[in-house]
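With one protein chain withheld, the remaining protein chains of the complex are depicted in position.
Naming follows writing order (A and B), and every chain is counted from residue 1.
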Amino acid sequence: MMVDLSAIASAWPYLMKGLWFTLQITLVGVTGGIVFGSLLAVARLSQTRLLSALATSYVNLMRSIPLILVIFWVFFLVPWAIGWVTRSGRPVAVGASLTIFVTFVLFEAAYYAEIVRAGFRSISPGQYSACDALGLSKLHAYIYILFPQAIRNVLPILLTQTIVLFQDTSLVYVISATDLLGAATKIAQRDGRLVEMYLTVGVIYFVICFAASQFVKQLQGRLAYGAR
Amino acid sequence: MIEINNVSKSYGSFQVLKGCSANIASGEVVVICGPSGSGKSTLIKTVNGLETFESGEITVGGFRLAPGLTNVAALRRSVGMVFQSFELFPHLTVLSNITIAQTKVLKRSKAAAEEKARFLLARVGLSGHIEKYPAQLSGGQQQRVAIARALALDPEVMLFDEPTSALDPEMVNEVLDVMTGLAGQGMTMVCVTHEMGFARSVANRILFMDGGEIVETAEATKFFDDPQSERAKAFLAKILKH
Partner (left out) sequence: MSLLFEPTPDGSGRYLDWIVSGLVWTLVLALGAWTIALIAGTLVGVARTLPKGILPKIGRLYVETFRNIPLLVQMFFWYFVLPELLPARIGMAIKQMDPPWGSFAPALICLGLFTAARIAEQVRAGLQALPQGQSQAAFALGFARSGMYRLILLPQAFRIILPTLTNEFMTIFKNTSVALTIGLIELTATAREINENTFRTFEAFGVVTIVYLVIALVAWQLMHRIERAVQLPDLASGKSRP
């Protein structure tokens, strides 16, 4: 069975459009996920029992269920939720993109939260004491001393999770979205070019992810706090 | 300057401080010594509120500490602390380590904070290292920066929690020299240390602790030459052999 390269060439622009959407989801997911995840991590460390319990429950829930299930939840429920909030009484159609962005931020935040939490735990306890002894307010201590160290300690893991996120975006297939895989599927079904499309997409994902993971490996070497 | 009044603290069923009392005058240098687990570190950390206590009262200058009194921010500005593990902020340069509390806590201008930092670094003998990161310094150098960092807030009292215990022997003296100089300038100092040479020559008074209690307090030379309690005698016999 020969692979038809011209089919790939003609499909390329559409595939790139899909890749662009994939990158957008990744970008929104990373940014929103790390921000929300950091808040969750700090909430888990909080002295307020309720806040800490809520954050822990959220993280554990999101990490126990499949992403596809979360995609379905958000996809089916967000229109109802918006309809309820705006009192229109009926589900309000919401763009698929927004649904997808919200899903990925909510889902990946739970994973980033665990990583950031590990980052905080990797800081020597004496650092907290030093901040206290100097009279730094809790807010200043977190912003200037603790958070920077936590992130720096787990940066490679954060980046690896981002590569995982990039791969997870392919699951939006289940709601027929046009990410990279979705674009390939649509062409495959229209032109009957299954083999070419899926192999191409496999190669594209491989090249991007492999390059990214090599970059993370290099970074790991350079992140030590400077030898003497 | 510092009044510790009948302070007690327990961890669950284990009582780590039992009714400790002491008075430290302004300009005095007091060394707290004793066997491991005697509560020395815990006691010194109650003075700046890093450890809470269940009964008793502590007064530092005009500030009062009592069980349940949680607002210690103001007190911490007038009490400086140096830790056994230095605890410099690894992601900041030496300069930033010294200026950050000045700008964020005391709200000094960046210029004033930097000027102060340079002055103090010169005082501890580390002017050339101002842009380096802690990981690029030796243990002794890091501890001297830590002392400068604490001094930058112009404290009235300096607390030292085993400042040389984590250092290689050849670096102990450079830190003790700085502490001696500080004492000579009239700083009120409370030091938990095993360095008996320093205690003997620089301290005004020794507080000997064992099992959570302050067993004996005496003038420095008197404590070493003529300890009164049995426990103090046993302790000195063990450590002065070498």
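To be clear about the criterion, a contact is a pair of C-beta atoms (placed from the backbone, for glycine too) under 8 Å apart; a residue touches a chain by one contact, two chains touch by 3 or more.
What you see is a predicted model, and the numbers here were worked out from it, not measured in a lab.
Asker: Over the full complex, note down every shown chain the hidden chain is touching.
Answerer: A
Asker: Which residue, A:L5, A:A53 or A:L77, contacts the hidden chain when the whole complex is considered?
Answerer: In the full complex, the listed residue that touches the missing chain is A:L77.
Asker: Of A:S6, A:T48 or A:S64, which one is in contact with the hidden chain?
Answerer: Only one of A:S6, A:T48 or A:S64 touches the chain omitted from view, namely A:S64.
Asker: Given that one chain is not shown, which residue among A:V28, A:L134, A:L171 or A:I187 touches it?
Answerer: Considering the complete complex, A:L171 is the one touching the chain left out.
Asker: To test your reading of the contact rule: which positions on subunit A touch the chain that is missing from view?
Answerer: 1, 61, 64-69, 72-73, 76-77, 80, 167-168, 170-171, 173-174, 181, 188, 194-195, 198-199, 201-202, 205-206, 209-210, 213
By our rule, only the chains that are shown with their structure count from here on.
Asker: Can you name the residues of subunit A that touch subunit B in the complex?
Answerer: 124, 126-127, 129-130, 132-137, 140, 144-145, 148-149, 152, 224-228
Asker: Provide the residue numbers of subunit B that touch subunit A in the complex, in ascending order.
Answerer: Those residues of subunit B that touch subunit A are 48-50, 73, 76-77, 79-81, 83, 85, 87-91, 100-101, 104-105, 133-138, 149-150, 153.
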